[in-house]
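The complex appears here minus one protein chain, its other protein chains still in place.
Right after this comes chain A.
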Amino acid sequence: MAAAAAFDAQLARDIVDRRKSVPGALLPILHDLQTAFGYVDDAAIPILAESLNLSKAEVLGVVSFYHDFRRAPAHGRVLRLCRAESCQALGCEDLVAHLAERHGLAPDAQADSRGLRIESVYCLGNCALSPAALIDGEPVGRLDRDALDRLVAGADRGPV
C-alpha cells in the first residue's frame, strides 16, 4: 500500500472536484479521500458539503454511518481479522484471545508502539479457508497462532 499523504486542503478540493458531478458522488469521493490521506479529515467535511450542496451534518452523517471511514490518521500495518460465524467455527475468537494474552493487542484499538492495528471485520468471503484475515489488504487463509506470532514479530519492520 502506498503511504498516505498528510492532509492537504487543496489536494482534498481537487479530489472532490474530480468526481463531484458523478451521481451519488459522496461515497466514491470519501473512498478517494481515504485512499489519499488514510482517513477523512474533519477539514474535508465543509469542503464536501459546499461542493455537493449538502449540509455539513448530512456529510458527517454519512461519514459516521459507514464502518470503513476513519476519522483520524492511521499509521502502521493493519490486520483485518474476520470474526463472523464461519471463522468462529474454526476458532477466530481463540486467535483474538491469543493476540490479547501473548501480544497485548486488542481488536479495534489504536495502533500500538509496534505500529500494528487489529480491526474486526465480518466476513471476507474466504470462508472455506477460515480463519481468514487481510494483512495490509492481502488475503490470508487458515490463519493460526504461529502466523499471528510471525506477523507481530515482523510488524515493526514495515510492509513485507
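Everything that follows uses one rule, which is that contacts are C-beta pairs under 8 Å (C-beta built on N, C-alpha and C of every residue); 3 or more make two chains touch, one makes a residue touch a chain; residues count from 1.
As a convention for this text, contacts and distances are computed from a predicted model.
Asker: There's a gap in the complex where one chain should be. From "Amino acid ABC transporter substrate-binding protein", "Formate dehydrogenase beta subunit", "Phosphate transport system permease protein PstA" or "Propanediol/glycerol family dehydratase medium subunit", what does UniProt name that chain?
Answerer: Missing chain, UniProt protein name: "Formate dehydrogenase beta subunit".
Asker: Write down which of A:47, A:87 or A:116 is the residue touching the left-out chain.
Answerer: A:87
Asker: With respect to the chain omitted from the figure, which of A:11, A:27, A:49 or A:74 is a touching residue?
Answerer: Residue touching the absent chain, from the options given: A:27.
Asker: Considering the entire assembly, which residues of chain A contact the chain that has been omitted?
Answerer: Within chain A, the residues that touch the unshown chain are 23-28, 30-31, 52, 58, 61-62, 65-69, 80, 82, 84-90, 121-130, 132, 134, 137-142.
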